[in-house]
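I am attaching a structure below and will ask some questions about it afterwards.
A protein chain is absent from this complex, but the other protein chains hold their places.
Chain nomenclature is as follows: A, B and C, assigned in order of appearance, with residue numbering initiated at 1 for each chain independently.
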Amino acid sequence: MTTPLLDVSDLTVRFSQDRGKVYAVNGVSYSLARGETLAVVGESGSGKSAHVLAMPGLLGTGRYTGAGAAVEVGGSAVFAGKELIGMPEAELRRLRGSRIGFVFQDPMSSLNPVLTVGEQIAEAITSHGVSPRTAEARALDLLDIVGIPEPRRRARHFPHQFSGGMRQRAMIAIGIACEPALLIADEPTTALDVLVQAQIIDLMKDLRRQLGMAMIWITHDMGVVASIADTVQVMYGGRIMERGPVRAVFHDTRSAYTWGLLNSLPDAEMHAPSLAGRRPRLRQIPGQPPDMTQVPVGDPFAPRNRFATHRCLSETPPLQQVADGAPGHLVAAWYDLPQVLRAVAHRDASPQALTEMGT
Amino acid sequence: MVRRFGARLIQSVILLWIVSIVGFSLLYLTPGGPLAMFAETPGMTQEDVERLERQLGLDQPAPIQYLRWAGGLVVGDWGRSYRDDSPVLEVIGSRIGQTFKLMLAATAVAMSVGLATGILGAVRQYGRFDRVTTILTMIALSIPTFWFGLLVIYVFSQRLGWIPPGNAAPVGDDSWLSALHHLIGPALVLGLLSTAVWSRYMRSAVLETLAQDYIRTARAKGVLRSRLLFHHVLRNALLPMITLIGLELPSLFGGALVTETVFTWPGMGRLFFDSISYRDYPVILGMLIFSAILVISSNLIADTLYGVADPRLRRR
Amino acid sequence: MSVESFPAASAAPARANTTVFHRFLRRRMAAVGLALVVLLVLACALGPFLLRHDPLTINMRGRFLLPFSDGHVLGTDEMGRDLLARILDAGRYSLLIGILAMSISVFVGGFVGIVAGFYRGILGHGLMRFVDGMLCFPSIFLLLTLAALTSPGVVTTTIIIGLTAWMSVARLVHSSVQELCQREFIAAARALGLRDWRIMIGELLPNVAAPLCVAATLIVARAILLESYVSYLGYGIQPPVASWGNMLQKAQQYFNSAPWLAILPGLMITIAVAGFNAIGDGLRDALNPRGRPG
């Protein structure tokens, strides 16, 4: 087995702020192979963005960040043989933009409003020791690669003269400018409309194939996960709940949280519109997201999980290979979900009972 | 761009109109009225006062008086001083140069020191330099200008003898060196307050810019720290500073007035005091309107410059 | 129907452990400012009752006494009056005028700001253009003109300062009301059929209270400064009533022989103004906690 591109172990992130500590990421370990696409799914506050941005030092540890919250990052993240946590800022800077590229959620606020798009793309290249002239030519190529027509004219435009989709394409051009080994995409399509989202997903798939780069794609949309991921990693309460090949996680779900997420989505097949009679309900997950200011104890999903045992509430389950599952399919759970579901189905004899999982 | 300027121009004219009404009614409504001074002058009979009233058109109803006065304002006839009957514009014109000189010198000090300390403070937020400047700006904002002027005169003029105690230049000496020497004291005193204002604005503008998403993008690109500061942070943070010039002008003008009285500087400030003690209504009103015109036009210029400097407003 | 479990519901984000006051006290400058102001107010309010000397007793044999001589902690002035007693007595007027003028400004400015922000038509525009017009005059010009043309005194000085300082409050409140009116809870209130005055008082006012408090402290600082200046020039508080400003007027003449007479009142003004400014700044920071992790 070859060495992984990125090897994360026991990563923790804490924010200190006026209101106290936020336990954002609580011991995350995984590895990413070269060329692999990992989708990190979770809700707001699950730690999905925080843990990824903490590694390359984009979470307030640098000097020019202006973030009011102090950040503590612990654990280890080895990228291409080098430890990122605790690496001096100057060295991190050389890695960012060259070996690790980034695409952020909101292309409007993520692009500098007073610099031209061409300048901003070229800057990603000149910052890593390429002459301005070469960089400019390369910037025009990049605009063409990401599908922006008339690159020569568009390069002189400012971000506000671009449409939302075009801006995100420019952002992608910045991200891939130095052909990085890893592209980190933090909810790159969340701010976009569904038609534009589809175009951006297609573009990213193409680029991934052309450049052979690995990708970490952070999202909350299970549909997007299904369309781009090789591997899925479901996060909740700052922990990995389940992780594995995309088909295994979707079709052989082992975490109650993943199961709840997938089943709470509306399904075209279950619908029969009529004014009369009771319409089907969605299978909702009861309760509220966890309070991240509390010291984490036990399985973070336990308070909302109807299958939770006493052990779930007090003891944190380790992330382990699913015994009878696909290789690389890991879950953090004290319960055995398929067995529990079978038992419930048998007892209630009707799938309708599962509609309200928490009552 | 042109449309924006046009719209702002119309706004400015409307503002000027409002200003003229406010200024006029302010003086019209004050107890005593313009003739109170004459009524108290010994040797003036009731008939004399009434004759004067008719002569100056003060017996007309207020709107008529306003229209006459405003009409004169537009064509450049701002009335005549009660004291020596010279045209108001001439009186103001003879003094404004000195005041401008003082304001310019103070602004130069304020901008250079204020911007530099603001940037440094923000870049090392909560560092030692930042803490010290924060306290110093707070003190500078709180010191009464006239008292600070008195202290400066006492220490640097009377005790140390470094600077002259007042006035723009001794009679008969019009060398620029002497003028500069006389300018130091009042310019520093006037500049102190503005320095603090510029420093605080700059600091918060830089801090706000640092928190923007595009700064994270620039860091994610691996941009060098120096380039990040000069190319990304300052370009954005300096933009709103353009409008500060216009916004700061009224307080700078008022500060100049105060400083001039302490340093016996022969500018608008002295004129103003002479005029209010003499109740020279046309001159007082003229100066109020003049300062307002100055403020409005500088805001217009600052706004136009902003429109040119910010690409988001440049086109369209 | 589906009712979620209540234990989970009550585990909602709790952040009551740090209040605005706590955050305020964490800023060192703000805490120092508050301490200074409290100290100053207490000293001015209670001091005259505790001191041996009366601020008005003239003693022509004990003129220009240096500080710490003959039982006069801060010395005496040109008429032999105890300077400490005079300063504390003057402080009563200076602080009182500052606070009363602020109340006028906050009331007028708050009213105009809320009304103009809520009614955006001709009324709102007209009011705000008037505010803009007033702000075009340097406030010291306006203040001195009015002060010089009216009969000087404590009441007029207070009213005049209040009436020339409200515009900045109006502008602040106006912009914050406009921003609030974009938020959906105002639309919700309108959709519920609440009457305009109910929305302005019940929904908008509580939300502008915070910026109004900040503005209020900063305006106290400015009012104290303005009062001192007007009185210094002889158009404000008239002797024998003492204020820090008019104490300086006389003291100026004796700057060479008795500098403490001019330095001490000026210092008091600076301390009082800095104290209120620091409170205002601290409040602003405490009310807008930045730096939430994204």
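Convention: a contact is a pair of C-beta atoms (placed from the backbone, for glycine too) under 8 Å apart; a residue touches a chain by one contact, two chains touch by 3 or more.
The criterion applied here is as follows: contacts and distances are computed from a predicted model.
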{"item": "Chain left out of the displayed complex - its UniProt protein name, from \"Peptide/nickel transport system ATP-binding protein\", \"Molybdopterin synthase catalytic subunit\", \"Nitrogen regulatory protein P-II\" or \"Amino acid/amide ABC transporter membrane protein 2 (HAAT family)\"", "value": "\"Peptide/nickel transport system ATP-binding protein\""}
{"item": "Residue of A:Ala198, A:Ala326 or A:Val344 touching the missing chain in the full complex", "value": "A:Ala198"}
{"item": "Which residue of A:Leu265, A:Val297 or A:Ala343 touches the chain not shown here", "value": "A:Leu265"}
{"item": "Residue of A:Met55, A:Val224, A:Val322 or A:Leu337 touching the missing chain in the full complex", "value": "A:Val224"}
{"item": "Chain C residues that touch the omitted chain in the full complex", "value": "1-4, 6, 9-10, 12-16, 125, 129, 183-185, 187-195, 198, 202-203, 206-207, 209"}
{"item": "Contact footprint on chain A, counting only the chain that is left out", "value": "43-44, 193-195, 197-198, 201, 220-227, 229, 246-247, 250-251, 260-262, 264-266, 268, 271, 273-275, 278-279, 281-286, 288-289, 304"}
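Criterion: only the chains that are shown with their structure count from here on.
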{"item": "Leader among chain pairs (count of C-beta contacts)", "value": "B-C"}
{"item": "Chain of greatest Cα-centre distance to chain A", "value": "B"}
{"item": "Centre-most chain, if every chain is reduced to its averaged C-alpha atoms", "value": "C"}
{"item": "Distance from the mean Cα position of chain C to that of chain B, given in whole angstrom", "value": "23"}
{"item": "Geometric centre distance via CA averages, chain C-chain A, whole Å", "value": "50"}
{"item": "Junction residues of chain C, two or more chains touched", "value": "290"}
{"item": "Chain B, residues touching no fewer than two other chains", "value": "211"}
{"item": "Residues of chain B defined as touching chain A within the complex", "value": "123, 125, 207-225, 227-229, 231-233, 235-236, 239, 310-312, 315"}
{"item": "Residue ranges of chain C touching chain B (in the complex, touch as defined)", "value": "29, 129-130, 132-142, 144-146, 148-151, 221, 225, 228-229, 232-233, 248, 252, 255-256, 259, 262-263, 266, 269-271, 273-274, 277-278, 281, 290"}
{"item": "Residue ranges of chain B in contact with chain C within the complex", "value": "14-15, 18-19, 21-23, 26-27, 30-32, 134-135, 138-139, 141-148, 150-151, 154, 158, 211, 250-251, 253-255, 257-258, 261, 272-273, 276-277, 279, 284, 287-288, 291-292, 295-296"}
